[in-house]
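Below: one structure, written as C-alpha cells.
Note that one protein chain is taken out, while the other chains of the complex remain in position.
Per-chain numbering from 1; labels A, B and C assigned in written order.
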Amino acid sequence: MARNRDIPLVRREALDGAYVLLTFRHPEIAHEARAGQFVMIKAGISAEPPLRRPFSIMSVAPEREEFTLFLKAIGQGTRRLAAMDVGDLAQCLGPLGQPFVAPPEGSEALMVAGGYGIAPFLMLSRQLQASGGAGRVFYGGRSAGDVQLRSPFEHLGATLVVATEDGSLGVTGRVTAPLEAYLDAAAPKAVLYACGPDAMLHAVASLAERRGLPCQVSLDPWMGCGIGTCLGCVVWIQKPGEARPKYRCACTEGPVFDSRHVVWT
Amino acid sequence: MARNRDIPLVRREALDGAYVLLTFRHPEIAHEARAGQFVMIKAGISAEPPLRRPFSIMSVAPEREEFTLFLKAIGQGTRRLAAMDVGDLAQCLGPLGQPFVAPPEGSEALMVAGGYGIAPFLMLSRQLQASGGAGRVFYGGRSAGDVQLRSPFEHLGATLVVATEDGSLGVTGRVTAPLEAYLDAAAPKAVLYACGPDAMLHAVASLAERRGLPCQVSLDPWMGCGIGTCLGCVVWIQKPGEARPKYRCACTEGPVFDSRHVVWT
Amino acid sequence: MDVKLGVDVAGMALKNPLIAASGTFGYGVEYESLMDLGLLGGIVSKGLYLEPRLGNPTPRIVETPAGLLNAIGLQGVGVRAFVADVLPRLTKHDTALLVNVCGDTVEEYAEVSRILDGAPGVTGLEINISCPNVKKGGMAFGGDPRMTFEVVDAVRKATRLPVIPKLSPNVGDITIFARACEEAGADALSCVNTLLGLVIDVESRRPRLAFGTGGLSGPAIRPVAVRMTWQAARAVRIPVLGIGGIATANDVLEFLIAGARAVQIGTANFVDPGLYERVLTDLRAYLERHGLTDINQVVGTLEYPGDAERERRG
Partner (left out) sequence: MDVKLGVDVAGMALKNPLIAASGTFGYGVEYESLMDLGLLGGIVSKGLYLEPRLGNPTPRIVETPAGLLNAIGLQGVGVRAFVADVLPRLTKHDTALLVNVCGDTVEEYAEVSRILDGAPGVTGLEINISCPNVKKGGMAFGGDPRMTFEVVDAVRKATRLPVIPKLSPNVGDITIFARACEEAGADALSCVNTLLGLVIDVESRRPRLAFGTGGLSGPAIRPVAVRMTWQAARAVRIPVLGIGGIATANDVLEFLIAGARAVQIGTANFVDPGLYERVLTDLRAYLERHGLTDINQVVGTLEYPGDAERERRG
C-alpha cells in the first residue's frame, strides 16, 4: 500500500548528459512495488517547485529496503532531485498506480522504450526473468546519449535492440522500425509494452492494433497529486461496452492502460 | 565601484553549529572593498527566497581576486548559501555601503562584536595593522559556539577579549562588561566600533556617549536591494545641524553610522 | 499541558481547525489508506452539481511561482451518486463532512442543497459561488452582490444544514460580499477561492491550460487571502473559514490571528499528504510556548496598528 515518507538518498550515480540514477530507502516501495508503478517525489521541503514529480520505479532491492529511479534532469524538479547529496531527504509517496500485467504463458514480452521510458522495463524484465525469459527490449532515443540504461538489461539476459535517430548507436531511425522488422520476421505470439513519448506510444499502439497483438502503454500526463484527487492527469479512456469515453485518472487507473482503451488525440 | 556578477564559490569551510566561511572570486570586491562594506548575494538563480541577502565582507585576497564571508545559516537564504558546493554560482553585487572610518592617529580602535557581527572587524583589524596595531576586539556571544572567529585575530596580533552569556568561554556576561572595565582601567583615547544585535549597538552607543568617545555602529536592518532604490532599509538619522531626523538608507549612507546620529527607537 | 484544539463553527463542533478544502481532497476516500481521516477537523467534498460533470479538457493544471493554476472545471459524480455511493463510506470516519454545492442556476443550488439536507452524515454545505473555471454559475454569481444574496437566500430556504458561502477573491471589496451572505442567512463564510490567472506558453502562443484562464492557489496567494480573511472577519458576525496557501502551522496561525475560526487546506494536500499530523503537532507547540490552553484564544487577536502608529514620525 502506498506510503508517504521523508526518505534519505542512499546512492547517486551520475550518467552521461542529464541522466542520473538515484537510490532511496523506502520499505513499502522496496517490498511491494511492481513494474509500471511510480512514485511522487520532491527534493527536500522547499517551496519551489510547488509540486512533487512522478517517476517510474526502475528497480527495487527489498533486502536493503531500497528502490532506484532513473531520471533525466530537464527542469526545476528533476534538477533539484539530480543535485541531491547522499543523506539529503526527499518527500516520497509510493508505490502508486497500476502495474503492467504479465504476459500470458507462452507469449513473448516485447518492451518498447523511448528515452527515460526505459525505466519501468528494467523492473518488468526482472519480474519476467523470475518466471522465464527476461524479454526483448527495443530501446530508442535521439542519439547514443539517450540510451544509457543498457548494461543492466544485458546482465539480466534480456535481448536489447537499440535504435537512435541519428544512427550514433544501434539501428538508425525510430525504434518502431526494428520492432516491426522483428514482428515480420518472427511473427511471435507476443504482448507489447510501451513507455516513452506520446508519438511513440501511439505508433506502437497502431502497430499492435494492425497485428492484433495486445499492447499496454504507460502514459505520461502532467500529474499534480498521484492519488486521484487533483484530477489534473485525466486521459480519455473507453473500455469495452462503454458508449462514450470517460476521463480517467492516469495516476490511479493508469499510468498503464490497455492501448485499445486509450482514445488517442 | 560596485559590480554585479555571477561568481563561483571557490572555498567552503563549515565551522561548528550553523557557521560557515565562504570564499568567492570577484575582482572588484577583492580589490576595492573596505572594512564595513557588504555584498548582496544569493545562491544560484532560484526563485526562492525572492531577494538577495546582505553580508559584511570579512576579508579579501586581492592577489587571488577573492573575498570571504562569515555567515550563520538561520533561514532560507543563508541555508542555501551555506549548502553551496565549490564551483556553484552565486549572484553577487558589491562592494556596497560606507566603510568604517579609521581612528585618528594616536587613538586606539576598540571593536565590539556580537555573533556574526565579528565579520567586518577582521578586515578592519587588518587595515589597522597595516598602519600600526591591529586593535582590541571585544567579542561576545550566547555561548562558546557563537564566538568561533578567534584564531584569525590572534594571528593578526589583535587583542581578543571574549565574553559569553553562559560563561562557556571567556568572561561570563555581556560583552559590554569587559569593554567598560577596560575603559575604566586604561582610560584610553579610543574610537569604538560596534557590530551586532540592536540592543548591543545601543548599549555601546550609550557607553560611548557617557564617556565622550566617538563610536561607529554598523546597523542591520532588512535590506531589499542594497543600492538605495527599494527604500526598505531606511533608519532614522539626525545629523548635526538638522532640525529633524530623516529616513536615510542604511545600504547607501550606512550600514556604518556615527552612533550619535542614530535615532535609537 | 493539554491544549484544546476544538473549534465551533456555526454549530459544527470541529475537533480541530484544519479542514481539507474542496477539490483538493477528492471525496476524502482517496486519502483513507494514506492517513487517519479522523485527524482532520473536517473535509469539504469536491464541487457537486445535480448531474455528473465531465469537467474541462486537458491540460488542466500548471505550476506557477509558489502556486498552482487549475481549470479542472468541477468534474464530478453528481450529488445523487455522491449520496448513494460515497457518503456511506465517508461517514464511518470521525470528522465533519461538508459538501461543496454548485449550480448553473439559482434553482440548481437550491435543489442540490435540498437533496443533501436529508442525507445522513452531512455536517454542512459550502456554497461554491466562486469557481473561476466554469462558464455559468461560479464566479458569475460570486462577483455580483445581488446574485450572491439570491443564491445564498435560495439555499438557506432549502436546508437546515449550516450554509457556508465560499467567497471569490476576484472582487474589489470583499466585505460587500461577506455582508450580502450574512444578510441572506449564511451561517459562516469560506474565504477564499482561487484568484483568476492566465499562464501563456510563449512557444505556441496559447494558454497553458486548455480552458484558457484558471484559478491560482498555493503559497503565492497567501498574503492576499490573509488580508481578505481579515477584512471579511471584521465585516460580519458569523465565523469565517480562512483559505489560501496554507501549508504549515505558521500559515494556519496567520489566518486564525487575522480572525478565521478555522482554516481550509487546499493545494498543500497534493504536495504533502502527511502535513496534518505535522501541523497539529506544531499548533500544540505554539500554544504551549505562548502559555495558551485553547486555540480559540488566538482567533482574531491581530494587533493592527492604529492610525497614529502607521504614520509614526521620528
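List of remarks:
In the analysis below, a contact is a pair of C-beta atoms (placed from the backbone, for glycine too) under 8 Å apart; a residue touches a chain by one contact, two chains touch by 3 or more.
These numbers were taken from a predicted model, which means no experiment stands behind them.
Among C:49, C:82 or C:211, only C:211 touches the chain that is left out of the view.
Among C:42, C:245 or C:266, only C:245 touches the chain left out of the display. Considering the whole complex, the residue from B:27, B:214 or B:228 that touches the absent chain is B:228.
Listed for subunit C, the residues touching the missing chain in the whole complex are 54, 56-57, 64-67, 69, 135, 143, 170-173, 195-200, 202, 204-207, 210-214, 216, 218-224, 226-227, 230, 245, 250, 253-254, 257-258, 286, 298, 301-305, 307, 309-313.
Residues of subunit B in touch with the missing chain: 1-4, 42, 45, 47-52, 91, 93, 221-222, 224-225, 227-232, 234-235, 247, 252.
Quick note on the criterion: only the chains that are shown with their structure count from here on.
Note: centroid distance subunit A to subunit C, computed from Cα atoms, is 36 Å. Per-chain Cα centroids separate subunit A from subunit B by 53 Å. Contacts with at least two other chains are made by residues 65-66 of subunit C. Within subunit A, residues 47-48 each touch two or more of the remaining chains.
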